[in-house]
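And now, chain A:
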Amino acid sequence: MRGHREAIGVAVVVAALIVAPLGQGNYIAYLLCSWLMLAIAAMGLNLTLGYAGRISLAQASFIGIGAYATSIVTLAHYPWVLGMAVGVVLCFVVGLLLGFPALRVRGHYLAFVTLAFNSLFFLVARNEDWLTGGTYGLSGMPRPRIGPVSTSGQLAFYYFTLAVALLAAVVLRLIVRSPWGRAFKALRENEVRAESLGLDVRRLTLLAFAIGSAYGGLAGAIEAPLVQYIDPGSFDVVQSLSLLLMVVVGGLGEFWGPVLGSAVAVLLPEALRVTAAYYLMLYAIAVILLMTRCPGGLIGLARRIAARPARRRGAAVS
Partner candidate 1 sequence: MLELSDIRAGYADVQILNGVDLALRPATITTVIGPNGAGKSTLFRAIFGLIRVRSGSIRFGAEEITNEKPARLLARGIAYVPQGRNVVARLSVRHNLELGAVTLADQSLVAPRIEAVMDRFPALRQHQARKAGDLSGGQQKLLEIARALLLDPKLLLIDEPSIGLSPNLVRDVFKVLQGLRDAGVTVLMVEQNTKAALAISDDGLVLELGRARMHAPAAQLLADPAVGRLFLGAAIEG
Partner candidate 2 sequence: MAQFLQVLLSGLATGSIYALAAVGFSLVWQAAQAVNFAQGEFVMLPAFLVLIGEHWLHWPLWAALLFGFALSILLLGLAFKRLIVQPFGPDGGLPLVIATMALSILLKEAVKTFYGAEAEPFPSLLPNGTFHVGGAVVSVRDVLNLLAALAVVLLLTLFLDRTKTGRQMQAAAQNPGVAEILGVDVARMTLYAFLLNAALAAVASFLITPVYLAKFSNGESLGIVAFIAAIIGGFNRIRGALVGGLLIGVLDNLTATYVTLSYRAALPLVLLIAVILWRPQGLLGDEEARIV
């Protein structure tokens, strides 16, 4: 029953996403692309943090690795798929390495290690001009061709992004629903118990980091042809913090949390544009209130609201 309804819901949303940009001009298509791109990165962070319980403040650097890899490869006239693959694999490997500290420390300490990693990535991207273009960045990346079809138009690129994002979501769903996914959750809830259940905590932790980082790389592979310009500033610590904010505001450890959180982050500035200079302040206050009142994020809030009438009915019966 529940699975059935969810399938219908997903179908409706996918249909909505397909028609969303039609007749809306390039801006909306572009905005939707940046949302989907951020959603992919946030989904990865949600796997590492929300499911496996290991904080990472380095997700922006993985978007950066993916974006630089894709840019360098496509600027050398190789196909996008190759650039994307290089970026994703590179992120997987670097993510695996960054997972090692997570075996030793966690919580705030892990946050600082990953934050330091992100800052180091920024310095390398800025200083190694020969590879990354330094402060000037790289520009003019071509958009991918799928067989005879070019995605250089905004709408075509949107459908391309949508396809990639849906694919990424399906794969993540499979991971989360698999024994692995359940093992990740067990890891977050209680590590000692996870170990006593015979789970290889070491391998799970490393995998959680590697897969989450690979999703960052995939997002970067979208960002490069989307913006057609990248520079080190686009991948600094502030971006990692804002990705973390998206995941937690959406709902940590909730499958749809990052999707919602990134939608809020992309669309809220638009929705609050009337408030001009005050919008960031309003956003900050809203986040503080949300966190103090409902640490489960927007999805937790929605659940709570949905559950309230039910509870009242239950109370009346008893």
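Worth pointing out:
FYI, a residue touches a chain if its C-beta (ideal position, glycine included) is under 8 Å from a C-beta of that chain, and two chains touch if they have at least 3 such contacts; residues count from 1.
Per the selection procedure, all candidates are chains of the complex that A comes from, given by their letters.
In this text, all values refer to a predicted model and were calculated from it rather than measured experimentally.
One chain among 1 or 2 touches chain A in this complex, and its number is 2.
Interface residues of chain A facing candidate 2 in the complex, by the touch rule stated above, are 49, 55, 101, 104-105, 107-109, 111-113, 115-117, 119-120, 123, 126-127, 237, 241, 244-245, 248-249, 252, 277-278, 280-281, 283-285, 287-288, 291-293, 295.
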